[in-house]
Structure formats: structure tokens, C-alpha cells
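Structure incoming, see below.
Complex shown without one protein chain; remaining protein chains in place.
Order of writing sets the chain letters: A and B. Residues in each chain are counted from 1.
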Amino acid sequence: MEATHKYAFFLGCIAPNRYPGIESSAIKTSRKLGIELVDLKGASCCPAPGAFGSIDLNVWYAMAARNVVLAEQMKTDIALICNGCYKSIWEVNHKLKKNKDLRDAVNEVLKEIDMEFKGTVNVYHLAELLFDPKICGVEKIRASVTNPLKGTRIAVHYGCHLLKPRKERTWVAPGIGETENPMWMEEMVAALGAEPVQYRNKMQCCGAGGGVRGYDIVHSLDITNEKMINLMEVKADALTEVCPFCQLQFDRGQIEIQEKFGVTYGLPVLHYNELLGLAQGMSPQELGLDLHGISCEPFLQKVL
Amino acid sequence: MEAKKEAPVKQEVKKQAAPAPKQAPAAATVGGKKEQPRIGVFICHCGTNIAGSIDIKEVEAYAKTIPNVAHADNYQYICSTPGQKKITDAIKEHKLTGTVVAACSPRLHEPTFRTATKEGGLNQFRFEMANIREQNSWVHMHDPEGATAKAKDAIRIAVAKASLLQDLTPKTVPVERAALVVGAGVAGMQAALDLAAAGIKTYLVEKSPSIGGRMSQLDKTFPTLDCSQCILTPKMVDVGRSPNIELMTYSDVEAVEGYIGNFDVTIRKKAHGVLTMPEAEAKGISGGGCNGCGDCEPVCPVIKPNEFEMGMKPRKAIYIYHPQVVPLLYTIDWDSCIKCGLCVTACGDKKAIDLEQKDEFVKIKVGTAILAIGFDLFPVENKKEWGYKRFENVITSLEFERLICASGPTSGHLIRPSDGETPKRVAFVLCAGSRDNTGIGKPYCSRFCCMYSLKHAHQIYEKIPGVQSYLFYMDIRSFGKMYEEFYYRIQDEGAKFIRGRVANILEDPATKNLHVYTDDTLLNRPVDMEVDLVVLASAVEPSWDTTRTRKLFGVSCSMDGWLLEAHPKLNPCGTTTAGVFLAGVCQGPKDIPDAVASAEGAASAASIPIHKGEVELEPYFAQCIEEKCAGCGMCVNLCPFTALALVEKDGRQVMEVTEAKCKGCGTCGGFCPGGAIWMNHFATPQIVAQIDAFLLGGEQ
Partner (left out) sequence: MARTKGYPEALDKKLRDQRYYREDSNPEFLPKVKAISRTIAHMCFQCGTCTGSCPSAPRSTYRIRQFMRRAVLGLENEALTDPDLWLCTTCYSCTDRCPRDIAPTDVIMAMRNLAFKRDIIPVNFLKTVQAIYSSGHGVPNNDVNRAAREKLGMSRDPATTHSFPEYVKGIQKILDYYKLKANSDRIVKEREG
């Protein structure tokens, strides 16, 4: 195998603690693609940018910086699998590198726990690493597929915190960055043998962020429901995303929508790493798909 | 850099001016008489502009102690009549040899005080200005002590130079009795017509194959709703007929040399591949040449989009934009032509087509030039949220103009690009790419889009019964004569105005209708407006060839990309390059009345040097000190204006300056290893005296 790219794997909360299949598939599929994800010991909640940042941004900066410093101590760049974590970890890393006043304020706090943010590592979302031809690339993904997801129509939910706001993002991989009509994740879906499908207003938020899921759940579910209606219009077999929080909102959310709004969809929701795992021959059991709120059976019947 | 200032130069200076402040140095002159300098210093209060930060009394008292100062005075406004009188009277009374005014920037009143100096009996170039306002009191308002000390330094430096200034005479050069206008849109044509009517031979150069510019693409003009071509074609015909206008279409400015009164311009006449009738006659083809019959067109196998129709109608590789072009002459698009020769056969005996024709270079001499190089639409596909080029039924305003125009691709029927149906609900998106600080769009307002969007709403109201227009706006800028009344009329006709900037547009995949999303800020409700067609009032930007063209003429552009005028308020038609003027949108977005007015202004300004017949050049030339010149010739190639040459005099080679070409930039003077070049009014002894006065004098 070619050169391995090594990253400290920042897990966040929802993936390891609610959808562990995302964690294990990320590790296994990445290994097949020349990406090694190693433990980032002692990492915590990123902290959730909406829930935490709303209370006190100073604490948000400090806690995110602490997570970054753990990787600095390992002298290893970070890879993560969640848009929310991306906002916290990447953006705080980026802002502290650029702004001395923020950096000094954060280091005042980190001094209390014998840590110092130095700005020596980079942060990446695993999806951009997979897309970047310098690290992996769509062709390599395609080549690693042993069980193509042929005959399935898969819609993509990009989420919000990965790409937006465009002016506060810098990308190393070419072709990422557009926020109005990106198509790069569809390319990654097509590489798995599936048919990526477009649907109305695909860039809309899932509704969970900013603490809204906790504050006013039916408000967040109404936003989710709007997307569900658009997804059903194009008869998607599954929805894929790269954010466990969006996954939670769409997956458990469909159950809540059924309870509260009386509508049933039954649309399987899978993180891209889970899809990639399936396409690389991992079994549904290995992926922990039985932990999903919405059964993945209808989708699995098409691909297995 | 230091190597250029070698020993010979410094020694020369030391002989001529003593550095010690207590001695009174003799004035160094070349060929002038030695005299004891007696400098008058006049310090201006400029109301509180200067006096508010600088202690005038203290500065005046200091000035009196500077060596060579024979008189010092102060006044509220020295540029006023009594102020100037102080200068002229003081020169006579105190037998001054030079004057220093410490006031505003020389850009404002250098001419004023030079005139006052002249009226006092001195040569006007014996005057030196110290800027203690823009470069001092205005920027050091919070440091009066520092400002006062700096003013003292500035005056001391100015006095040192004034002590060494010489009599100089401006050089008068004749002005070529011809003018150049670049760009034949309505502004360029108007300027050319005015110059021609004033009896001046005018070259009108246009890069596209026909004249008329953007105005000829419009259907109607606001607020009169005149048919645009109807009011433009009389001007186009006049341009074609005027004996004083030499029209060169399908031509670019290739090179510009010279200076005001004497521009040598090279024009590239691009090869049409088609001969005009005179050209054919000259080649011996009697009765031949292109008569616009169009026989060549049907046989050409290559189809391309017609740029005049914004790509919505096809043309062939051999083409005219439309049958009413001026001049009526076909053009071959060499990038697309496959040289099959079918057109040559079709042309027959007229033998008008020459597939081997090459670009021709023509050299012309003009006294002044006007740039009227117009604008393009900003590439609004870069604002991805509005879906231009992604969604078929989102079009730009110019595309709308062509569709609604009776001579356009659909004979004036507004249709939806996706299915050819007539739209019943049309959204007009204002400020599409203007007033945008994101770095993608333009930060400025494009000025005429509010008005043409109102016009568009009217046009569809007139043509499509039952149609509903929605104008999504932030402001309605109906600033001109009868413009607000026009807004009233359009609202009266039933157009709906929604005050909200369009956030994004999404397409219904089945119907290809568009959903326009915004906030109705007046109703305080978010809006999802489904429409059949969206027209984006795109921002405008300088035309694509502007950078190349303006650099040829030495014209700068301002921060927003438009061409820089000499002064935004007091000189909007001139540039900082003498003899070059601006007309029309290239200076900044403007509507047709303002474009025509600016063209008339530019033509008037451009005609003045020509009518006077001569122009005075400031005498800042280089001069060769022939005794010192070794004839090495190294300076000749350094001159950016090719003003220097080696000539033979008295059996040896020395350098000679063509004063009319010399701009006094100092490149040669700074370089000459023998110190043999004297820069008039900025001579080395004068500059060194300034430096010495600053470093060695003062109250340290």
C-alpha cells in the first residue's frame, strides 16, 4: 500500500456514543484508503458550537483549543467526521492562529491546566480528505469498492457548518468551497456505485443546530420535515450526510416526526462512512446499522 | 542606487553652496548671474485649516531667522486677492529674488502664486510652495507642537530651494489640429460629432465591427420611452457622413507615443477578411467590394453565437451583427473560420472576400484624445445564489433588452428560454452584484439599473396583457429629470415593489419556474415568490479591453476599477495625463443624458488646445551640461520618453534633449555618472540644499 496519511481521530460525542458504527467504519474504510486514524486520547465534546457557543464563546474557544492542543502534543493533524465538530475544532484552530488577542486570552486559561495553544497542527474533515486527490480522491474510493451500491438512489445532505460561511473557510482540496450548489459529495456517492439524486433546496439546514433541537424540538422537526418532503418527492432510497448530529436529526427525527406530526417516511439515513463501509464489503452488523432509529432494511435489500 | 550619485556631483555642490547655516550662500546658477538671495516667506492660515493646528506666529518668527529670508508675513487666505497682493507688493518693496508660500498643496494654488510672483516682477518659477496643510496641519490635528515644528522644517527646506531657483521659460509647442476618440458608443460618437463640428479632424476608433455601442442594443430608453435605435441612428448617420470624422471600425489602439498636442498613435485596423468598396477599387476590382448583400452568409458552414444579441441568436463565421450596422461591411471571425472558401464563391464578381487579408497598422498624429470605452456586464454567474447560467429562465438585463426589442432574436416577444412560452409573472432582481462588499460583486452602485428595471416593467406591461412584474429592491434610485415621475407611473401601471434583496433563487425541476426568496422588509415576512422568468439587473464593470487601452494613454483607474478623472468634482472629464479626456461610462456608471453631457464636456476640453494652436509645457526639462558630457550615450536608452539623443557639436558627441518630449522625470539626471545633466527646477544643488537644510538646519 502507498504512503499512509496519519491523523489524530477526533470523535466528538454523537458518533462514538450513539452511532458507533460511524466511528468503526471510518477507521476501517480509511485504512483501506491509506488513511490511518489514531486515538486522540482525552478528547472531549468539541464543544457543540451551537449549544455551547450560545452560552459563553470564551469557554467555547478554550475548550476547543484544549482539544487541538492534545493533537499538538501528538504532533499530528486532526481528522474528524462531524460538521459541528468541524466548526468548533477547525474554526477555533484557524481563528487562534490568526488572532493574537484571542490566542493570548485562551492561553491565559489553558495555563491553568498546563497547556498552551501553539497553532502547529491542521484540522480536516474526513470527507475532504477522502475527496482530495492528494490524500485519497474519488478514483481511489471507486477502486476500493467491492460491493457497489448499484441501483440505489442516494440523496446528499451537506449540512451547514462544514461549508458555511464560505468567507471563513479555506480548503486545500480543489473543488470544495461552493455553498449554493456543490456537487463534490455527489461525486463521492457516485464512486460507490450509487446514483446521486438532486432534490429541492438540498442546501437547507436540518434544523437541529444552535441548540434549537433542545430548545424547541417541533420547530427543528418542521425544518427537517420540509427536507423530508423534498426527499420523498425524488424517491430517494437513502439520505447520506457527514454530520452525526444531522444524522440524529434525520434518523431519530423521523420517529419524532411520526409521533408529533403523524407522518411516516421510513427513509434510511446513513453517514457517508457507513455507506463507504457497506460498499467496501462491511456487513450491516459490523456497521451497527441496527442502532439506527429508522431501519436500513429497505436500502440494504437493494445493495446486499 | 548610491553608485549614481558619485563624487563629481557632490564636489560640485560643495563649491556652490556652503552647508553652514550662518553663512549666506551664493546662488548657484548655470549661465545666470550670481546674486544674494532675498526670499519672501508667506504663511497662510487658511482659516482654521492650518492655523487650527499650527502656531502661525511662532512659525513666522522662526522664518525670519532662516538664512536668506528677507521678509516674512502671514495672512488668513493668501490665495485671495489681498493675499496675492501681499506677495506682489513685498517683491517690489523688499527687492525679493524668490518667494515661498507655506499653505495648501501646490496642486491647488501653485498656478495662483506663480502668477502673483510674476506680477511682482519676478520669473514665475522663482516660487516654491511648502505644503503645511494636506501634509501637515490636516494630518497632525492632535499634535500642534509637532505640527508647528514640522512646519518650520518645511519652510526652511523651501527657502533653501527658493534660494537656488532660476529663471525658466515655459516651452510652447504647436498642437496638431486633429483629435482621437476611442470608442464609438453614444458618448464617443457625440464627442466626435462635437469635435468635427468645431472644425477639428477627428479619428473615431471602435473595436467592434459596428458603431453604436450599448445604446444600439437597447429597445427603449427611460424615462421618455424613446426607441433607442431611432434616436441613435441619426447620430450614427451623421458620424458616417461627417467629412471631419474618419471612422475606423474593427480597430484597436496599438501604441501611443508623444505628449499633449503631439500624440503619435498607431492604430491596428483588424482584418475583416472583406474589402470595402474603395479598397476593392484600389485593387483594380471595378464595381467590387462588400455592399452588404449577404450572399456569403447562407453558405458559411460555421455557426457561432451573435455577441450583439447576447448569444441568443446565431451568426456565421462571416457576419454582420444585424442589417442596420454602420458601416455595412461583413467581417470574418478568424477564430471560427475554417477557410472553406464557400463565401468567396458566393460573393462572385464583387470579389469582396480576401481570406488572406492581414491586420493593417496606421499611424496618426493627434493633439488630444478622448477615451469613451464603455462597459460590460459583471459576470453575475459568480453570484451563485441567483442561479444565472444554472437555471435557464434566469436572464440578465441586456438579454432581456434583446428579447423585448423588435429587432432582436424573438422579434420583440419576451419568451422563457426553457420552453418558449410567454411569461406571466416576471421578477426583476435589482442590485444583482452591485453594492456588494463580499469581494465577489462590486461595492459601488451601478446607477442606471433601478431606472431600466422600471422601464422593463413598463415594457412587459405594454406587451403582455395580464403580466405581473415584481421588482425586488433595496432602494429605488430615480434621481434624474422626470425619473421620480417615471417611478410613479410604473407603480401606477401595477408593478409590485417588494423591498428586499433577493437572498437566493431555486428552480422547480419540473416546470423550470423560479422561486425567488427574500424578506419583504416592509411587511416583515419572508417571501417565496414563484415566477416564470427572472431578470437580473447585473452590476456593470469597465469593458474587457479597458486595462490595456488605458495603460497606452497613461490613464489610471480608481479603486473601483473605472477610469480616474482629474478631479471628481471639478474636472470629471479630464485625466492627470495632459491632453487625454474621458467620456461616458468608462469614467463611472452613468445614464445616457449624463454620458452625452460628459462627451460634450470632454469634446469641449479636448478642442481648447487645438483651437489655441499651441500648448505651454512646464519647463521641467533635463538639460545637458555640454562641458561635462562625455558623450557616452548611456542616458539615451534610459529615457522612458525617448527624449534624448547623441548629437555632434563642435567635433564631439554630446547629449541633446528634445524638450517637448522630456517630462522631467529625472531618470537621466539621477543616472549620469559625470553629473552632466541638469534637471530644470529640480536640479541636484537645489535638492541637496533641501536635504541639507532639513538635516543640518533647524532647532535641534
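As a convention for this text, contacts are C-beta pairs under 8 Å (C-beta built on N, C-alpha and C of every residue); 3 or more make two chains touch, one makes a residue touch a chain.
Note that the coordinates shown come from a computational prediction; the quantities given were computed from them, not determined experimentally.
For the options A:V189, A:C205, A:L278 or A:L300, the residue in contact with the chain missing from this view is A:C205. The residue touching the chain not shown here, chosen from A:C13, A:V138, A:A190 or A:V234, is A:C13. Of A:S220, A:T240, A:Q254 or A:N273, it is A:S220 that touches the chain left out of the display.
Residue A:R66 is the one among A:H5, A:K32 or A:R66 that touches the chain missing from this view. One chain of the complex is left out; on subunit B, the residues touching it are 385, 431, 435-439, 441, 474, 499-504, 517-521, 524, 526-528.
In the full complex, subunit A touches the omitted chain through residues 11, 13-14, 16-18, 20-21, 23-24, 39-45, 47-59, 62-63, 66, 109-110, 112-113, 115, 160-161, 164-167, 179, 203-205, 207-212, 214-216, 219-220, 222-223, 226, 285-286, 288, 291.
Keep this in mind: only the chains that are shown with their structure count from here on.
Taking the mean of the C-alpha atoms as each chain's centre, subunit A and subunit B sit 52 Å apart.
Subunit B meets subunit A in the complex at residues 384-385, 387, 390, 438-439, 504, 506, 508-509.
Contact residues of subunit A toward subunit B in the complex are 167, 178-181, 198, 200-201.
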